[in-house]
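Okay, so here's the structure we're looking at.
Shown here: the complex without one of its protein chains, the others still in place.
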Amino acid sequence: MDSAAILPGLSIIDQLPLLAVVLPMLAAPLCVLFGNRHIAWLLAFLASLFSFLFSFHMLLQVMDGDVLSYHLGGWAPPMGIEYRIDAANAFVLMLISGISTVILPYARRSIAYEITKVSHTLFYCCYLLCLTGLLGVVATGDAFNVFVFLEISALSTYVLVAMGAERDRRALTAAYDYLIMGTIGATFFVIGIGFLYSVTGTLNMVDMAERISTLEDNRTVQAGFAFIVVGMGLKAAIYPLHLWLPGSYTYAPSVVTAFLAATATKAAIYVLIRFMFSVFQPEFIFELHTFKWILMPLAILAMFAASLIAVFQTDLKRLLAYSSVAQVGYMILGISLASKTGLSAAIIHLFNHGITKAVLFMVVGAFLMRVGGSFTKYLNGLGKQMPITCAAFVVGGLSLIGVPGTAGFISKWVLIDAALQKDLWWLAVLIVLSSLLAVIYVWKVVEVLYMKQPDETRVLKEVPYSMLVPMWVLAIACIYFGFDTDLTLRSATVAAESLLSGGIK
Amino acid sequence: MRHHLLLRVITKLLVGPILIFALYVQFHGEYSPGGGFQAGAIFAVAFILFGIVFGLDKVQEVFPPWLVHKLSAVGVLLYAGTGVYSLMLNSTYLNYSSFSPSNPISGQHWGIILVELGVGITVASVMVAIYYAFAARPPVINDEEW
Partner (left out) sequence: MTLDFILGHLNYWLFIILMMIGFYIVVARGNYIKKIVGLNIFQAAVFMFYISLSKVEGGTAPIFPIDMNIDPQVVYSNPLPHVLILTAIVVGIATTSLGLALIVRIREEYGTIEEDEILEIESKLQSDENSTEGASMGGRA
């Protein structure tokens, strides 16, 4: 090794891909070491904030199609582990760290209500580890590294979900179910990676993509593809594989639900996209068949079945959980169209749904804190008693439906556009029809909030500002990204282009 | 297990060699089979064996739970801190060669020893923490009913 290779003289800008992931990882043990919940919160917030700033800076860097490559330990790929940031992952990194930064100020008061004080430090530690895992999954360019980070985030997620047991013991069984299914999903993913490794002899995604591109008829590659799609499908809660989701989202502490709903399934969907479009060639016959005969029907099924189940729920949290399953269907639908517009629809919906669901679950957390339950019965007439919180719910609900002027509209618009480009007009009709189901369940809640007679005997005040402000930051973001689509649409298009043009190259 | 004299004597004899063997595995891990994970697991075995034979209270006197928790964080910090130190030397994360640019091989040695030490500390304390977490739960079946 010559001295230039040893001391490349990197500036702080070159270190960003790594720092965005490592800062939360450093903060997590520090939380335990200090053992004070206030310091832990501060560390978590700072780590998350800097991660966000770094991710945003990286997004601006890669917006014109550049790629940032970071070699861990100075070992150059394909031998060493590489963090590879292009428009697609920078965008998802920004979503995850951004949501986390907004949620943390909210978390302070919310978990004070839902979790005993002793566990707060460990809560922030697990939260940071979960954040590290999710950011790592997205940042890394090494297939096995994806698995490791996936499990870091999953294991801490199980703990976070189980922390809901103080309010309802069913959080424990929900966490257990999640653990079993999540581990099966991750193990399927490892089997898939193993198959690909046995064929290509490499773990670097770019390298793998190059070697796979000539191996269309290889049975091992096809089996690997199947394992990866099923494994990640479990993690992303694609419709029939969603069984862990409603339970975990319903019984987890509200902060955890808001964070997971906005980020965890999104990271899994990102991995799915990354493997389908960059590692494998989307032109492969077996992949086209998967899109057409498996993913698209399942996506349509999710849009309708999960929305329909959501309509009949009386627990607001469970209702929104099923709505999440339905919304994952839209993203999968975008993927299954296998076109540039379809892919950017999936990516943009990933972002818009992330902020929308975060608002809605944060509102539920606020309700929970004031009225002690999320069943619609408790929510009668809250619109008069907690007007600011309820208004945030309405904004989130409109964005969930996809009303013009909100972020949700943009993603549905692009999705319908993608369907029409493929002359699938019936698909466009189905998208609109399934949105009507969303109208029903959102309206159901709005009706309870505003039309029902409030319980006059209870005196309610708004939740503290530390919860209201983050809620409204995201609610305003829902509206803002409905009008100014420059950032979202442009990054989604660049991301889709870079994914489709031979991927991570 | 107060009446199991044989077990107690043999445990007392074994704990020391187990700890030394763990340290041997730890510090030979950089260029021969071994390393932090294996060493940490062996290290923890000494405490778990001691705890099983002499009772949870006795082992927690030697290795109190608060220390276990802090050490598991210290190990991760040592690992991550090694990486951060290489960042401060204007190099990539965990690029051990940067520790001594004039002699990269010795830098590699230092780096891997520090990282393995971090791994060892964390694994040992996490293993013990898992044992404590399970052993500290009140038993559902008491000793006579076995």
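What to note about this one:
First chain written, first letter: the chains are A and B, and each begins at residue 1.
In the analysis below, contacts are C-beta pairs under 8 Å (C-beta built on N, C-alpha and C of every residue); 3 or more make two chains touch, one makes a residue touch a chain.
The structure presented is a predicted model; accordingly, all values stated were derived computationally and were not measured.
Looking at A:179, A:205 or A:241, the residue that reaches the missing chain in the full complex is A:179.
Across the entire complex, the residue among A:224, A:246 or A:408 in touch with the chain not shown is A:246.
Looking at A:151, A:207 or A:287, the residue that reaches the missing chain in the full complex is A:151.
Although one chain is not displayed, subunit B still touches it through residues 31-33, 37, 130, 133-134, 137, 140. For subunit A, the list of residues touching the undisplayed chain reads 144, 147-148, 151, 155, 158-159, 162, 165, 169-170, 172-173, 175-176, 179-180, 183-184, 186-187, 190-191, 194, 197-198, 203, 243, 246-247, 309, 312-315, 318, 373, 375-377.
Just so it is clear, only the chains that are shown with their structure count from here on.
With centres defined as mean CA coordinates, subunit B is found 35 Å away from subunit A. Interface residues of subunit B, counted against subunit A in their complex, comprise 69-70, 72-74, 76-77, 80-81, 83-84, 87, 89-98, 101, 104.
Within the complex formed with subunit B, the subunit A residues making contact are 1, 3, 6-11, 15, 18, 22, 25-26, 28-33, 35, 70-74.
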